[in-house]
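Omission of a single protein chain aside, the complex is shown with its protein chains in their original locations.
Here is chain A:
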Amino acid sequence: MMRVNKVRSIAARAAAVMALSMLALAARAELLIQITEGRVDAVPIAVVPFGGADDAPENISDIVRADLHRSGQFKTLQPGDMLSRPTSADQLSYRDFRVLDQEYVVVGSVKATETGAYEVRYGLYDVAREKQLLTESYRPPASQLRDVAHAISDRIYEELTGIQGAFSTKILYVTHNRRADRPYQLQYADADGARVHTIVRSREPIMSPSWSPDGSKIAYVSFEGDGLPKIYVHDLGSAERRVVAQYQGINGAPTWSPNGQKLAITLSKDGNPEIYTLDLNNGALERLTNHYGIDTEPRWMPDGDHLVFTSSRSGGPQIYELNVHDKSTRRVSFEGAYNARPDVTPDGRYLVYVHRRNGSFHVGVQDLQRGTFDIVTQTNMDESPSVAPNGSMIIYGTQHRGTGVLQAVSVDGRVKVELPSKEGEVREPAWSPFL
């Protein structure tokens, strides 16, 4: 019962987000997502096609199978290779899946109800122990079948890995199609690339999108109108937005504090790019850095007491940590001559940033506990890494055949996922918090 309530609130939130009025336009283009490298020790799981799926507008079992596959943690069995296709527990023959070396089976059904809603039931079964691990049911309207599918993926993922699933999250990103009348667009989509929504279209650049910690608002930089940069805070539910910074010079790199009360931003109004906090309740500005070098690209550490940021105070760009209370700084990155645009995992253990090696830009991961540093991408021109709210994956922008695309890689570098775009450039992905 608890679960159903939780899903209802997720669905309600998603419905509110979808109710974006004037500025929101459903786009045809969806991101295609394909996994290029999974773990060798990926867990074999069979998601059997759900009974009654042909009558529902969304194929839940296909979505769940794709979610689990895309995580790189699971090796999913194709329906064509299954010996039997049970749709309920009493039809399940464990033997049919054991001979195919499957460790887990998901079985379920979808049924239209008299009220126009759907009844979705499923169970997760352990093949070796012949034991039911999970069983749940949902009653979503047709418009929320996709949300239910991602919620099921989240439950299965958590049950089998012990880590909260992030399949119900969204990705915010900027697209650039220079042949379009308004080439720059700010969009978001489901974490699997489906259901693309456009938030803003502009003739002038849009940059640095960032989520509020509760996922209800975003902040970004837009040069629309007079061609000068302004920082906006945009409510996704009401589609209302306001300018929170338009000073002389740079207004850039907004990022939300963990408690949602402040933005850390970059301003050059005092003659040089410096990091400030902006209190969203009373508009108070506080300057945190004071150096003639470039200070920009702040990110809050989960404790809310520290920021990491890019600074050129030692010459080239390096990552520094800043105590927001006493404003003391210390250098964090030491490998190579170019380290910039940090993000941090939700547990605060890993810093993820852009690292240049031999003229190529890669995503690097620094373990703050053990002090190690590893490059986790083989792509070139990588930028804007953003960590999933469960810390499992990093999404980032890179180039493929001269066009900006999104890719994802696990923090340990063992799983790689491609997200090629159908039209124009895609860049600056920002992974949402849990919604």
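Here, contacts are C-beta pairs under 8 Å (C-beta built on N, C-alpha and C of every residue); 3 or more make two chains touch, one makes a residue touch a chain; residues count from 1.
Everything that follows uses one rule, which is that contacts and distances are computed from a predicted model.
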- Query: Can you pick, from "Peptidoglycan-associated lipoprotein", "ABC transporter ATP-binding protein", "SpoVR family protein" or "Sarcosine oxidase subunit alpha family protein", the UniProt name of the chain not shown?
  - Reply: "Peptidoglycan-associated lipoprotein"
- Which listed residue (A:Glu114, A:Asp226, A:Asp303 or A:Asp326) would be found touching the missing chain in the intact complex? A:Asp226
- For the chain that's not shown, point to the residue among A:Ser137, A:Ser216, A:Asn323 or A:Gln399 touching it. A:Gln399
- Candidates A:Ile250, A:Val324 or A:Val365 - the one touching the absent chain: A:Ile250
- Item | Candidates A:Pro205, A:Gly304 or A:Gly336 - the one touching the absent chain | A:Pro205
- In the complete assembly, which of A:Val43, A:Ala117, A:Ala194 or A:Met381 touches the absent chain? A:Met381
- Item | For chain A, the residues touching the chain missing from this view | 178, 203-205, 207-208, 223-229, 249-250, 252-253, 266, 268, 273, 294, 296-297, 310, 312, 317, 338, 340-341, 354, 356, 361, 381, 383-384, 399, 402, 428
